[in-house]
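One structure below.
What you see is the complex with one protein chain gone and the rest in place.
A, B and C label the chains in the order they appear, each numbered from 1.
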Amino acid sequence: MILYYLQKLLFQLNRDPATRKQYESDFDGLLMEYDLTHEEKEALGKPDIGLLYVLGVNGQLLMHYAALKGYAWPDYIQSMKDGVAQHGPVRAGIYTMVED
Amino acid sequence: MILYYLQKLLFQLNRDPATRKQYESDFDGLLMEYDLTHEEKEALGKPDIGLLYVLGVNGQLLMHYAALKGYAWPDYIQSMKDGVAQHGPVRAGIYTMVED
Amino acid sequence: MALVFAGVCSHAPGITGRTHLAKPEDKDSFHAAYDGMRVSLEETRPDALIVIGAEHFANFFMNNMPTFAIGMGDSYEGPIEDEAWLGIKKHKVPGNRDLSTRLIQRVMQDVDVSYAEEWKFDHGIMVPLNFLTPRYDLDIIPININCQGPPLSPLARSYALGQALRRACDETPERIALVGTGGISHWPATPNSGKINEDFDREFLGIWAANKKSELLAYTDEDIYRRAGQGGFEIRTFIAVAGATAGATADIRYYRPIPPFAVGCTIGVVNLQQAGMRTAA
Partner (left out) sequence: MALVFAGVCSHAPGITGRTHLAKPEDKDSFHAAYDGMRVSLEETRPDALIVIGAEHFANFFMNNMPTFAIGMGDSYEGPIEDEAWLGIKKHKVPGNRDLSTRLIQRVMQDVDVSYAEEWKFDHGIMVPLNFLTPRYDLDIIPININCQGPPLSPLARSYALGQALRRACDETPERIALVGTGGISHWPATPNSGKINEDFDREFLGIWAANKKSELLAYTDEDIYRRAGQGGFEIRTFIAVAGATAGATADIRYYRPIPPFAVGCTIGVVNLQQAGMRTAA
């Protein structure tokens, strides 16, 4: 299912201690519980914050994942810019509400 | 908090495999995660299905807990009747919407 | 297109899960009525089926209890209950995200709904689907009305939900079928389980079939609880169908109290070809 489960995993990771624990101890098992594409799984694993942004993840979810992975704020912002430069414009989600 | 967390525990138990697992392996730890009264904890532990009914648990949640604890349907129904006989009328929740 | 079919039907786990407890004639006649509803529904060649139900703490809880929720998923799953207990195998149920989204956006102009991109159906939706789309080959759009955790949705807003759905259906190119499903009087999972108040049921069904809005909305929750039990709160699903079909009467094709099914078993179909209604052909 496009984007929904990717965002759901990040939502759960942000708020649910059990998900956080499983993320640390059994990342692959956690991914199995969500209906994710290969590209989504790779973007989470690397992590490729820029690609996650391009895939449509809302920044209000993504910023917390970047912080978890040790990104300082300016690096988080730069990652999204790099992501768009590398992968093209955002593909889904709230940032595509207006077609340019 | 009256009734809410008791029902929430049963709701989670009915639908969340992780909660079910913790229920089996670490019942006391699970209870700690919910804001329950001593009476609620006792009623869950025994279990006292009739008291849970009197405390106000909705039957749509309670029937599944009774089944989990091995109650056949007629025993579940009888437990609620016994609970009212022993503990008095239902104290909270949807079954107290009308004052008799 | 428009709304091409509308009706109401009962759900209860016993209808599929405890068939052996009912008198064979009761069970057979009710199942046949359900099958007749399926035939009528299929004759209208719907592109999707909206099911207005009242779930039983399968998805929604008091941490975020929607007055009204509409599914917006590509697909759904069900039943959440044990397959053997319910007598219905687990299925992936087709949804239609695009159609759902358009309907939700239109409904939201008038009625405030929660949307749900995933949803695990309980018997409240699976029992009707078991009879109405037995091959699970029709796109389903689930709708929930809070009939479980007070404060419940006001009856007038449930009617308004139906009206908003009607406007939304009238503006979509698709042919939409609509089914409301709830018990009428019943006391599920309580010491009174199995009790049925046939007087209440026949009175309510008469008013519903005549689509008498003011009489439908005159019920109070106190009335309902005293006469029809907390299961009676599910009349909201019937009232929403009345809202979607204002101006049309309905036929009660089947009504029979069947205590082993713990509900007065009902099948009703709205005469959509009546004045102001589009034809189903």
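Keep in mind that, in the parts below, a residue touches a chain if its C-beta (ideal position, glycine included) is under 8 Å from a C-beta of that chain, and two chains touch if they have at least 3 such contacts.
Because the structure is a prediction, the values reported are computed rather than measured.
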Touching the absent chain when the full complex is considered, from C:5, C:30 or C:60: C:60
Contacting the left-out chain in the complete assembly, out of C:114, C:172 or C:271: C:114
Residues from chain C at the interface with the omitted partner, ascending: 59-60, 62-69, 72, 101, 104-105, 108-109, 111-118, 151, 153-154, 156-157, 161
Interface with the undisplayed chain - residues on chain A: 4, 7-8, 11, 14-15, 53, 58-63, 77, 80-81, 84, 94-95, 97-98
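The working rule: only the chains that are shown with their structure count from here on.
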Averaged-CA centre spacing for the pair chain B and chain A, given as whole angstrom: 39
Chain B, residues touching no fewer than two other chains: none
Sequence positions of chain C contacting 2 or more other chains: none
